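Only a single protein chain was left out; the remaining protein chains are all shown in position.
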Amino acid sequence: MLSFIGRSVVQKTITLFFVSIVSFLIIHLAPGSPSQVDPLNPKFTPEMVERFQKEFHLDKPLYVQYIYFYRDLFTGKTVSWKDNQSALKKIWERFLNSLPLFVVGTLITWTLSFPVGIRSAIFRGGIYDRSATFISYVLISIPGFFFAYVLIIFVVTYFHVPVIGLETFGIGDAPATYLFMDRIWHLLLPSVLGATGGIAVLSRYVRSQMLEVEGQDYIRTARAKGLSPEQVHYKHALRNAMLPFVTMFGLILPGLIGGSVIIESIFSWPGMGRMAYEAILARDYPIILTVNFVSAVLVLAGTFISDLLYLVVDPRIRL
Amino acid sequence: MTVRRVLIFAPILLILVLLQSYFWVPTYEQQTKGNSARLSEYIAGSIGDASLLNPILSADSASSSINDMVFEGLIDRDEQLRFRGRLAKSWEIFEDAFFYVNPSARIPGLGKADAHTLADFIKHAQKTARIKDPALKDSLNRVTEIAVLPSRIFTVSKSFKDSNTGKEQTIEIQVAAPPRIKLVLNTVDQDLFQNLTHLLGKDYFESFHGKDYLKIDSQLSKEQWTAYTQELIPAVEHNPILLFHLRPGVKFHDGHLMGADDVRFTYEAIMNPKNLSPRISDYEPVKTVEVIDPLTVKIVYKRLYSPAIGTWAMGILPEHLLDSHALKKEATRLGKDPKTFSIRQSTFNRHPFGCGPFKFQNWKSDQYIILDRFDDYWEGPPNYQRYVYRIIPDLLTQEMEFYAGTIDSYGVQPHQVKRLKKDPRFQNFSGVAFGYTYIGYNMRRKPFDDPRVRRALGMAIDVEKIIQYVLYGQGERITGPFVKQTDYYNHTIKPLVYDPNGALKLLEAAGWKRNKAGRLEKNGKPFKFTLITNSGNDLRKAVLAIAQDAWKQIGIDVYTDVLEWSVFIQERVNKADFDALILGWQMGIEPDLYQIWHSSQTNPYQLNFVGYKNKEADDLIIKIRQEYNHNRQIEFSHRLHEIISDEQPYTFLYVGKWTAVLDKRIVIKTVDDTGVIQYEKITATKTGNYNFYFNQWIKLPQVPSFMDKG
Partner (left out) sequence: MNLAEKKLNTDFYIESPLPPKRTRMQEFRRLFAQNRLAILGLFIFILFFCCAVTGLFLTSGSRPIFDPAMVRLQEKLRPPLAKPNLDSLQPQEVPALGVYLMGTDDLGRDVFSRMLQGAWVSLTVGFVAVGISVLIGIFMGGIAGYFGQHHIRTDHVLFTLALILGTGLVIVNFVFIGTVLLLLCLAYIFYSLLARHGSTEKETPVLKAMLHSNAVSVDTLIMRIVDIMLCFPSFFLILTVVALLPASIYNIMIVIGLTSWMGTTRFVRAEFLSLREQDFVAAAKALGLSNFRIIFRHIMPNAIAPVLVSATIGIASAILTEAGLSFLGFGVPPPHATWGNILSNGKNFIFDAPWLTFIPGISILIVVLSFNLFGEGLRDVMNPKLKERH
């Protein structure tokens, strides 16, 4: 066990190192330069540009820039080029904004996919299964922003309530329950939109897992014993079908930082995705690189957790 | 079965919890009706967030619109675009002029003269009625004082980068300056020395050899010699002076009194290289900023540069919060290195204090910035309690929020104007923007070096059609580089008329004829080029398509390319690697065209990327930026406009018209001395600025009756 952990950590650190190099190269070798050094702004004289480049170490060779950047990152000194705020602080702020969206979205995805998927599996080939399949494919296939606009326009024109942003604007002195419920309402649409794809994929996956398990001998045995179908499905089949999903909890982790650029822009949700998008537009390299790095760390941590969970829940695996 | 029940009830419960929140959310109607606080709030919608709330550091539009509310400058412009005092009550402009006595020159009627004789000679000339030349007489009349500055010897050290080795080099220069004559003028006169030559002899100033008075040990190139001579002992020198009398009793938002020291501090903060201020070039012509007394600042300039006055509209920073002492304290508090800690790192930029009408309250990145009204504002507090800047990145959602009444203003898109104008709930204002869109031709390349070709290309494009259909009528034609609503714009010049046949005739005169396939060619070479623009601007993309189509019609093969902004700028514009491009300029009110049109600015990375060169235009550009007299500036700029329009280095397309839409319930509220409250409709100023009286705006619960009359 310990040796497994040790080996994973070493391996993941090496991977992380390569990720950091690759992302650094991608960004720095692309044409164009940061907007702060925009030479077409008449206010920027060549000397100014030079001074900015010096300030941001852009005049140094690449590997020096690389070392400087990661030195700053690990000492927490990285600042955004755009507004001089600490990159980690910025990301943390946005992370807190994205968090409720992520939590509600995940809750919706996970609670909804299981009943849908299981039912599809039980009534395989029936009308329910087919329509569920069809609907989940429609949900996967619809362009996200198109769906978002259609939903927003629908809600705004028929219900006359605001849906944009973290909360309704300008009800600052309302009682706390109102504020809380208001926030929940504002979470609804974007998290549902964010969850549609997830529900569709996950429920399909649940269905196929269930089918796989239901074909096993021990299910046949359980049936033969004369157990009620409910018992068979929910006790014997479900438990074993659940196994891979336990490990999937670890894989949710990267979703924390990914956010959805498109949904966050449409709903003017000040989350991670939008910050990253704006950083790309402004060529705010420190922010782009930090987001990339943090998300790589989360991906690796996620796979690590998922491996560990697998170890814990599946007695067949021993190290 | 519990598992089954849990599986079914969990999602139902979750969905119910989420859905029931609907009943707690106020509908739009409730929001606007039942909330009296909303009436005293103004909520502006914006696509982007501000970056730094510090007027000396940020140049983006979102930051500026907040900075304009929080900070206040010494002066600004009134309804007629003339300067008016804000923090400065009044100001004076005059000049000190200097010239070195030229011992070798012969003065008509005096011969070679020393400093004192020369001074007396000029004084005498002032008094006598003998002088015939009226210009010289005028110039002499402006002189209020003549003084002699004795000769002096001093040493300066200069460092520069060696062009061969690239190493930093420092040299010592010994200057033995001859006596100098100082003339104090009661106004600025750029022709002073020109006119004085009528008195002192034609080449009195030209024959002064500054180089003879310098002693440099090391080897220098000829250019460096000239540069140092020009810098250290120029034959003549103008020092325009701005004397600001500040308004007494103006307070910053923290209650601290604003004074002359704050003005000096703001200047020093901009010039401090540690702060990397993007405005540093605006203040480069300033020689010194002197505090005469707590309410008087004297700003001396190195040379004639009239646009410099406008730079004092820049917000004044509070010295007591940002001086080195305060910064050091902040750095230690934040645990940062005080040596590298500059204003750029200060938390001031996220919580500013100025002396503008609104004080900063709260800022949530990418959500909103809230400003509260400043009750001690020197002009009296604004009517609105609160100004909110909401960030909504998506245009469509912005529009929906506007309909819903949760924002008061947003950037209306051209195609929406027609619909919004019809809506009885809204009042609308339109005006002409300060920027124009053009097609620029690279005049270094054939055939664009021929003004006939450029004119013909312009004539082939139906600009009226572009304005009507692409801009939905939200644009006006423009004929030259000045802002259309200023006096500098020459309205006598008529725009090019759409005339493809005329264009063909012009092209034929330039040697381009149509071949059998209908394509234009000259000496067997077809007329073809590439037109480029940047991505992300739909209007330019539309113009690109239309221009391509229009030129195709007269037989020109046009390739088009839409490039990402940074590639477009760095690879194509900066390196002048293009045939023709579509771009826009955002103009200031000042008529200074030096960077965009002067022939010295045609090198890579400079803004005259089309390579426009014209001797007369160069002269006029210099004259305009040196002239402090408004009427003479107008005279020069009208002529310059004419020249540029004749040469057509750009096809000037259009200036956009903006339209702003406001709820009809927003009106101007004034209280006169007797306490009588009056409401009136918001009207735009002559220049189209509708929020000039923003501080007096207020939102009423109902649409007032005078609004319905139209």
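Order of writing sets the chain letters: A and B. Residues in each chain are counted from 1.
In the analysis below, contacts are C-beta pairs under 8 Å (C-beta built on N, C-alpha and C of every residue); 3 or more make two chains touch, one makes a residue touch a chain.
Keep in mind it's a predicted model, so treat the numbers as computed, not measured.
Write down which of A:I5, A:I142, A:V155 or A:A174 is the residue touching the left-out chain.
A:I142
Considering the whole complex, which of A:I27, A:L58 or A:L179 touches the chain not shown?
Considering the complete complex, A:I27 is the one touching the chain left out.
Out of A:L58, A:I153, A:L179 or A:I305, which residue would touch the omitted chain in the full complex?
That would be A:I153, which touches the missing chain.
Which residue among A:V49, A:L202, A:V232 or A:V299 touches the omitted chain?
Hidden-chain contact among the options goes to A:V299.
For subunit A, which residues reach the chain that was dropped from this view?
That gives, for subunit A, the contact residues 11, 14-16, 18-19, 22-23, 26-27, 30-32, 61-63, 130, 133-134, 137-138, 140-146, 149-150, 153, 212, 215, 254, 257-258, 261-262, 265, 273, 276-277, 280-281, 283, 288, 291-292, 295-296, 299-300.
Going by the touch rule given at the top, which residues of subunit B touch the chain that is not shown?
395-396, 399, 413, 415-416, 419, 465-466, 468-470, 535-536, 538, 541-542, 545-546, 549, 560, 562-564, 567
The rule is simple: only the chains that are shown with their structure count from here on.
What residues of subunit B sit close enough to touch subunit A in their complex?
1, 3-4, 7-8, 10-11, 14-15, 17-29, 31, 35, 37-38, 41, 43, 48-49, 51-52, 59, 273, 276, 278-282, 344-345, 349-350, 364-368, 388, 390-394, 396-397, 400-401, 404, 406-407, 564-567, 569-571, 573-574, 595-596, 605, 607
Which part of subunit A faces subunit B closely enough to touch in the complex?
It is residues 31-33, 35, 38-46, 48, 51-52, 55, 79, 82-85, 90, 93-94, 104, 107-108, 111-112, 114-115, 118, 149, 152-153, 156, 159-162, 164-166, 168-171, 173, 177-178, 181-182, 184-185, 187-188, 230-231, 234-235, 238, 265-268, 270, 274-275, 278, 283 of subunit A that touch subunit B.
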